[in-house]
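All protein chains but one are shown in place.
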Amino acid sequence: MAELTYRQAVARGIGQEMERDPNVVMLGEDIGAAGGVFKTTEGLLERFGPDRVRDTPISEQAIIGAAMGAAMTGLRPVAELMFSDFFGVAWDMVANQIAKTRYMTDGQVSLPLVIRTANGGGLRFGAQHSQSIENWAMAIPGLKVVAPSTPAEMVGLMAAAIRDPDPVIVCEHKALFADKDDVPDGELVEELGRGRVRRSGSDATVVALAAMVPRALAAAEALASEGIDLEVIDLRSLVPLDMSTVLASIEKTAHLFTVEENPRLCGWGAEVVSIAAEEAIYALDGPVVRITTPHVPLAANPVLEDAQMPSPERIASTIRTTLEASR
Amino acid sequence: MAELTYRQAVARGIGQEMERDPNVVMLGEDIGAAGGVFKTTEGLLERFGPDRVRDTPISEQAIIGAAMGAAMTGLRPVAELMFSDFFGVAWDMVANQIAKTRYMTDGQVSLPLVIRTANGGGLRFGAQHSQSIENWAMAIPGLKVVAPSTPAEMVGLMAAAIRDPDPVIVCEHKALFADKDDVPDGELVEELGRGRVRRSGSDATVVALAAMVPRALAAAEALASEGIDLEVIDLRSLVPLDMSTVLASIEKTAHLFTVEENPRLCGWGAEVVSIAAEEAIYALDGPVVRITTPHVPLAANPVLEDAQMPSPERIASTIRTTLEASR
Amino acid sequence: MSTDTTDAAASAAGLDRDLRLRMYRTMLECRLFEQRTHELFLAGLVRGTTHLGIGQEAVAAGFGTAMRADDYTFCTYRGHNHTLARGVSMTPILLELVGRQGALMGGKGGSMHLTSVEHGAMGSYAIVGAHLPIAVGAAWSAQYRGTDQVAVCFFGDGTTNIGAFHEALNLAVVWKAPVVFVCENNQYMEYTPIRSVTAVERPAADRAAAYGLEDLVVDGNDVEAVHAMARLTVDRARRGDGPSLVEAVTYRHGGHSRADPGTYRPDEEVKAWLARDPIPAQRAVLLKAGIAEEEIARIEAETKAAVAEAERAAREAPEPDPATATTQVWADGGSAWRS
Partner (left out) sequence: MSTDTTDAAASAAGLDRDLRLRMYRTMLECRLFEQRTHELFLAGLVRGTTHLGIGQEAVAAGFGTAMRADDYTFCTYRGHNHTLARGVSMTPILLELVGRQGALMGGKGGSMHLTSVEHGAMGSYAIVGAHLPIAVGAAWSAQYRGTDQVAVCFFGDGTTNIGAFHEALNLAVVWKAPVVFVCENNQYMEYTPIRSVTAVERPAADRAAAYGLEDLVVDGNDVEAVHAMARLTVDRARRGDGPSLVEAVTYRHGGHSRADPGTYRPDEEVKAWLARDPIPAQRAVLLKAGIAEEEIARIEAETKAAVAEAERAAREAPEPDPATATTQVWADGGSAWRS
């Protein structure tokens, strides 16, 4: 048992897999000597050397393209996109090349690679350094998407992503980097595609992801004191999507809410809600509400950004009002 | 009244606005001398000259970036991305720069520009030349998105997009280019954000877009002979999204289906369904089903591509089965 | 300067009889296969799209014959020639184009994405510029694994103006990756002359210095000159001396794709280039070198027969099973996204 921050958990997970498999290599901007701008790769250059931990120019298309070329020829690259917003400059490589090549070649090409990225808001960095892009990836067939919410899960899900034979996007949430957690010693490997019930309850199902998980849990505590008993599910992975856990919970609670950091339209919550509207419509006992950031870019100003992202207060009041109205 | 193809309607709409406003300029690959690889800009170079119809190098970031720089300094550029899949190589310009700059500058910068693109499948071009990317744009705050389904509407919606003071993505569907239609003479301008009831019916609401509209109408005709009376709505615009037309229809039919060409996850249909699940849950009388392409890349092979995209038969049988089961 | 190096390398290459015949046969296979493909496209048997390299065969043949079996080729949608030049047989390729069972990629990719990993044909890429960084990655992988494999990446003149070109060239040089970038300068993008949209005269060669590279230009219609350049640059990469950027000056006889007649090109220009057709030119070289007419004729007959056999197979093969439309998204063979 060692106490690790979420940021340290990233390096722990990658290091564990690099020890195990010499074909695991890393590339990205400032990941080596600097240990990453978020210090998530600290110590890895020293442990594994410059051949396996490669600093790159500011060339995201080349970083992701090189990762793909390496993956199709026997390596298991772990590429970093410093901020998830930078998927924009490499989107062709991710959405058109990496996601589609196995399919287009009828399985001739395998792409066991990971793209890690600092995702999400709350750091007052403004609209071009705060986005939640997990939905961009979720909408593209051929990509798996993971977004851990705790240090221990970061280690195990990072390891699972690196071992997975398909391309996996790992979203590291900027607002969680400082979070601390007791992490078991020894090898940790989670399974991709399993959600986790973080709080069990009977009155409503609340599905959240990454930094929205602690906020949903805080809202649940607040409502508990009012006698409203929420079940909070951390989705953890968007592809594969663990709908069985969500649907089982809805059967129990008859109410569904999502808490999404992403802008309003077409988020992962819309997919979860739509599946429920097809497969659990008769179990639902009231309006299904998505609690999201409004459909606007994120502001740099703390007052404005706090007004945009779902807060425990907004989560609690939305759920309270909805449940009362549907009594 | 003149008969125009959907392809000719593109040039008619742009030409109408270039006659009207000398600040409307065009740029893109092969749009001038060649009249566009889909012949959608034929005749415009001859009418308006090389200063207003500019052929570019294969530099999509520069094309879209230049359009932005021109729009923020007084022009109304109409940029072409030859295939919508190429949004991948210019995604930063679209999602991070164009969509966010008005907001980040608190309204100092206006971006009256249009990005036109050949979108969608059915031409056997394979996974990198057949995608439906309207959802990529819909998920980004700050972008408007239009996808006309008929020649006449192409003229009016193109004109509206060019006159709009904000960035508009116009999706021109490849599979519709040859469609013919009688188009009224004189100036045509539609309003953005208005859906259109293409067939009114009482048993179920079917929402479709672009090339899926004729397929939904064909399914409706087939089911009519079985006594199932569908209301078919052409959404036409994703942002702004005309939910009032959809919700009014659900109040009448109590059943909702979407027909989407895009891959399964996080499409516009998921947004429409989720809004209905919040605002019309008590009006819904059975499972809400999205009829989409499965969550896989599109194949080049005709047999495989036809098996992937929603067909009138699949639309009809899905609706039939669902309505029967929910009786 | 380019020409010297080329000549030097050419003589250094010491072309023997078999190699010359192999180059000729490869060019002929490309030519006859694509000519028939075009006819079958116009007849509606080949569906979707095709981008022919007719006129550019010397580039594929000159490099293909200079590569080791385990080297990597990366090419574009205009990739029939490069795929054939790595030894992939005609039948599975034609089956892919007509979309029948037994196709090289099960019909999923189509003409623009021909791939045969077992032959080192690592893919045909249809988004301009994308495969340059990918080729750098394959070269980096070979360097890391210590296999002394080389990656050769073919692309067009128009591709030199897109961002991925710049990023790939810079990274390849910084990492000293064993990759050879080959620009097939056929003078046109789709319909637009490259000269009208490029800041320099030679789209690739005039960019070489921006990456600390030598400006290498070769006559892309002279298969032996191309082969010599291939030996020079592939060997350099294999030795660990890093990447090269080669501009092969050539021309496509036909249009850009599908049924494009290519009428946007001046007649004299087309005529002049048709007169420089690499295949008759090499045929003359072979005869001059004392190779018997009969031997050349036999190669031609065998190649015709191979094309005919591929066509027969293509016409007889059944349509694919629609159920395969959702296979091979994931390594487990399926496409499930729920658990």
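Labels A, B and C are assigned to the chains in the order they are written; within every chain, residues are numbered from 1.
One rule holds for everything that comes next: contacts are C-beta pairs under 8 Å (C-beta built on N, C-alpha and C of every residue); 3 or more make two chains touch, one makes a residue touch a chain.
On a predicted model such as this, the values are computed, not experimentally measured, just so you know.
J.: Missing chain touches which shown chains?
T.: If we consider the entire complex, the absent chain touches A, B, C.
J.: Decide which residue listed in B:17, B:92 or B:231 touches the omitted chain of the complex.
T.: B:92
J.: With the missing chain put back, one of B:8, B:56 or B:117 would touch it. Which one?
T.: B:56
J.: From the listed residues C:42, C:69, C:210 or C:259, report the one that touches the chain absent from this view.
T.: The missing chain is touched by C:210.
J.: Using the touch definition up top, pick the residue from B:31, B:75 or B:309 that touches the left-out chain.
T.: B:75
J.: Footprint of the hidden chain on subunit B, which residues?
T.: For subunit B, the residues touching the absent chain are 25, 51, 54, 56-57, 59-75, 77, 92-93, 96-97, 101-110, 112, 141-142, 165-166, 193-194, 239-244.
J.: With the missing chain put back, which residues of subunit C would touch it? List them for me.
T.: Residues touching the hidden chain, for subunit C, are 161-167, 169-170, 173-174, 196-200, 206-207, 209-213.
J.: Going by the touch rule given at the top, which residues of subunit A touch the chain that is not shown?
T.: 29-30, 33-34, 37, 55-61, 85-86, 88-89, 123-129, 264-265, 294-297, 299-308
The working rule: only the chains that are shown with their structure count from here on.
J.: For subunit A and subunit B, let me know how many angstrom lie between their CA-based centres, rounded off.
T.: 30
J.: Could you give the separation in Å between the centres of subunit B and subunit C, each centre being the mean of its C-alpha atoms?
T.: Whole-Å distance between the two chain centres: 36.
J.: Whole-Å distance, subunit A centre to subunit C centre, using C-alpha means?
T.: Here the centre of subunit C sits 40 Å away from the centre of subunit A.
J.: What are the residues of subunit A that contact at least two other chains?
T.: 92-93, 96, 103-104, 141-142, 239, 241
J.: Quick one: which residues in subunit C touch 2 or more of the other chains?
T.: 106, 108-109, 113, 125, 127, 163-164, 329, 335, 337
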